[in-house]
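And then chain A:
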Amino acid sequence: MESLVETANPGVLSAAGKEEILSEATSKALHQVRETVGNPFVDNPRMTCREVNVYYGDKKAINNVSIDIARNEVIAMIGPSGCGKSTFLRCLNRMNDTVEGCRVTGDIRLDGMDIHDRNVDVVPLRARIGMVFQKPNPFPKSIYDNVAYGPKIHGLVQNKAELDEIVEGSLKKAGLWEEVRERLNQPGTGLSGGQQQRLCIARAIAVSPEMILMDEPCSALDPIATARIEELIAELREQYSIVIVTHSMQQAARVSQRTAYFHLGDLIEVGMTDRVFTNPRHQLTEDYITGRFG
Partner candidate 1 sequence: MKKSILLASALIAGLFAGSTAQAAGRDYISIVGSSTVYPFSTVVAEQYGKTTNFKTPKIESTGTGGGFKLFCSGVGVEYPDISNASRAIKKSEFDTCQANGVKDIIEIKIGYDGIVFANSKKTAPLKLTRKDIFLALAKDVPDPKGGDKLVPNPYKTWQDIDPALPAVKIEVLGPPPTSGTRDAFVELTMETGAKTFPFIHDMEKKDKNMFKATTQTIREDGAYIEAGENDNLIVQKLEANPSALGIFGYSFLDQNADMIQGSIVENESPTFENIASGKYPVSRPLFFYVKKAHVDVIPGIKEYLAEFTSEKAWGAEGYLADKGMIPMDKKERDSIAEAAKNLSTLTMK
Partner candidate 2 sequence: MKQPTTNPAIDKVNRGLRRRYRAERRFRICGATAIITALCFLFLLFFSIVANGYKAFQKTYIQIDVFFDPAEFANENLATANFPGLVKTSMSSLFPEVNSRGDKKELFYLVSPGASFQLMQLVKNNPNLIGQQQSVWVAANDDVDMLLKGHIDRTRPETERRVSDKQLAWLDALAADGKIKKTFNTTFFTSGDSREPELAGIWGATCGSFYTLLITLSLSFPIGVAAAVYLEEFAPKNRWTDIIEVNINNLAAVPSIVYGLLGLAVFINFFGMPRSTPVVGGLVLTLMTLPIIIIASRASLKSVPPSIREAALGIGASKMQMVAHHVLPLALPGMLTGTIIGMAHALGETAPLLMVGMVAFIVDIPHGFTDPATVLPVQIYLWSDSPERAFVEKTSAAIMVLLIFLFLMNAAAVYLRKRFEIKW
């Protein structure tokens, strides 16, 4: 496994020079053009997105977004409400297919495979790209069944012993095992909010995905549960690529290596997280992270 790029590593950020050139332009001009500031591309990406547009009926929700997602990184997507960051996230595992009237154009590839290709089935795709939602949504079944559901429907196991192993392993990875090992048969809905969210993460990783999409996973949780999830995210990075949409800039700063700032459907700026927060190059990014709006 490749380790994640460092900010100072020019080999990873292949077009670092371009970044410099763009930064010379005035922010006002950029505001109108809204071309992405910073370098959204990486070497050897897990996922590539090129010129992605999303329409809800006649309304364009995502405008020409191109970005790469590296292996073993946490990339945070931030931006004011309605900026399209969740919509974009849902393009990555084609969850937008389920939304009536939603149309996605552009090219999205997972390890070089076009996810919109006619030969690509959405079911295995979603098994490869797990998702954790804003509100913890465990199935109203037992804790065990919640985790076992994915492996069962995908036929990943031959027998009960293997399944037990996967359930235990997933719960351990999600840091929930010690808390629930005695009550695996109790309903998952009986857990606390933070535990439920970790259960949802365990459920997602039980099918051995390559990527995990997290849509504001901590917005419904208290600070302690949030901290627990954030620790977990940091651990999970070693095995998975994680895309996290968040409202909290602090959270983005704490958990992510790179940050992408969205504004009204445009990808405004992408860069290494500490760079974006300490030295935003686009006026809009600066306004947002300094709290002038958002």
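These made the cut because all candidates are chains of the complex that A comes from, given by their letters.
Rule of thumb we're sticking to: a residue touches a chain if its C-beta (ideal position, glycine included) is under 8 Å from a C-beta of that chain, and two chains touch if they have at least 3 such contacts; residues count from 1.
In this text, all values refer to a predicted model and were calculated from it rather than measured experimentally.
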| item | value |
| --- | --- |
| Which of 1 or 2 touches chain A - same complex, any copy | 2 |
| Candidate 2-facing residues of chain A, complex | 93, 95, 98, 100, 123-127, 130-133, 135, 137-140, 149-150, 153-154, 187, 189, 200, 203-204, 207 |
